[in-house]
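Here it is: the structure, laid out below.
Of the protein chains in this complex, one is absent; all others appear in place.
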Amino acid sequence: MSKIIIGRYIPGDSIIYKMDPRGKLLATILFIFFIFLANNWLTYTITVAFSLVAILATKLKAKVLWDGVKPLIWLIFFTSLLQLFFTTGGKTYWSWTIFTISSYGLTNATYVFIRFTLIILISTVMTVTTMPLEIADAMEWLLTPLKLFKVPVDKIALVMSIALRFVPTLFDEVLKIMNAQRSRGADFNSGGLIKRAKAIAPLLVPLFISSLQTAIDLSTAMESRGYRGSEGRSRYRVLKWSKYDLANLFFFVILVALLLIFRTH
Amino acid sequence: MAIEFKHVNYIYSPGSPLEKKGLDDISFKLEENKFITLVGHTGSGKSTLMQHFNALLKPTSGEIDIAGMTIDSHSNNRQLKELRRHVSIVFQFPESQLFENTVLDDIAFGPKNFGYSEKEALDLAEEWLIKVGLDPEVGKKSPFDLSGGQMRRVAIAGVLAYQPDILCLDEPAAGLDPNAKKQMMQLFSDYQKAGHTVILVTHNMNDVADYADDVLVLEQGKLVKQATPRELFSDPQWLKDHYLDMPTAGQFAMQLKNYKFGENPLSLDELVAGIRKNLKR
């Protein structure tokens, strides 16, 4: 679990950190769409080049990014191999029962590999440089139009930020309960599936009870601190666009323009 | 069969940016069947040290001899279960570990894990339910229908029921009212006198003075003192330098400037006796 780096903020100080989370989130989402515009070697090279600039601009160690890709590396290879063996067309180099390696397959596999890796790298750049809370704020902003359809975006946002706030608390609680039950001879790591499933009750029940207690305490505290729904609330935390976001936008527009110009039509 | 720590180091998340030294070259020896207290400030490494007693944490380097076993960084999990039968930890607010449908089942959970039959485990559960001062009627109730203080007792019964030779307690009386606290401390003191080792983590110097045979003082992951309460509290300057309090009776005695106490009184009775002696001269 702790190996997955997407979603884990690492403090730092570079241009990317200074960008507004809304811009970063939007750029990341749009990147995932626009990368599909790339369909030849030139456009893929352009995308790789732009991604490299973004990655270098974070000033993060290569290891951090590698940690982001690592857990998904087999999925990337697997998807690429599917492309390699099941795409037909162009020159056929090798064929056995249903498997074929063709020139189209080779190119497709490489494209898929690059596309997949870049998407993960760019998502890692976003999540590593943006605090979860900021991402929640950015998501709230993205969801704002839904207010028109009576979606309680403010409440959803508050719930998200509280949920994020309690992740470490919950983690501590899990660890504490596991240690307590281990001391009582519980074993969470051995035995067959049924034995393991049974072993989880001593962990889950207390966790559920304590989460419930936390929720009750929290709602009591919120109410006594004057929380009475979203109406009439003001906001302490506001996001502000800055010149760095202009750079972000500028950079992104150029990428999309280049992709549109050089892609094979 | 003493407990011995030999140059134990523990490092949290080694090799990561969050690397932190938890224990720093800790060596000490404890006699068995004594009442030991472990004191130090929040973050001094008390909990880290405590979790080494039953190998919830294994030393990064160094060795621990405990309950006839040796624990080091390579100890395997099979050994650990045997160890935990003999050495148990009661964490702070242990009522949060209750999970069974009935109080008796919950108390029997530990004994069953450690190889007692269903019947034996439930018998032990009934026995300890009464020993921790609860009504036998409570046994059939759901633990979640009890008061906080009762839940605490059930949780403690759940550990005492398999009678670990070494019982480690992390602030077991935190949040209890004075009466319940007194009873609980008495329970642990009786358990120790019945031939077990009790290791108590506490901030309360009065408990140290009242119960401890031996005190370990931790500071920033290092063991800075091992002494009897008498020795520890005979050096007010040292205590002050390490931001530790004197027991209340001792604090009061120190302010009686025109009195002479042979030894700094550690309890109310000692203080009263000391005052009488001064006045009878």
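As written, the chain order gives the labels A and B, with residue 1 at the start of each chain.
Methods note: a residue touches a chain if its C-beta (ideal position, glycine included) is under 8 Å from a C-beta of that chain, and two chains touch if they have at least 3 such contacts.
In this text, contacts and distances are computed from a predicted model.
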Options "Cobalt import ATP-binding protein cbiO 1", "NitT/TauT family transport system permease protein", "Carrier domain-containing protein" or "ComF family protein": UniProt name of the undisplayed chain:
"Cobalt import ATP-binding protein cbiO 1"
Looking at A:Leu133, A:Ile156, A:Ala199 or A:Leu249, which makes contact with the chain not pictured?
A:Leu133
Identify the residue among B:Asn113, B:Gln163 or B:Asn204 that touches the chain left out of the display.
B:Asn204
Contacts from chain B to the absent chain lie at residues 41-43, 147-149, 174-180, 182, 203-204, 243, 245, 248-249, 252, 255-259, 268-269, 271-272, 275-276, 278-279, 281
It is residues of chain A that touch the chain not shown, namely 131, 133, 161-162, 164-165, 168-169, 172, 213-214, 217-218, 220-228, 232-238
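Operating definition for what follows: only the chains that are shown with their structure count from here on.
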Could you tell me the distance, in whole angstrom, between the mean C-alpha positions of chain A and chain B?
44
Within their complex, state which residues of chain A touch chain B.
10, 173, 176-177, 179-187, 189-190, 201-202, 204-206, 209-210
Contact residues on chain B for chain A in the complex?
17, 51, 54, 56, 77, 81, 84-85, 88-91, 94, 96-99, 109-110, 113-114, 144, 158-159, 162
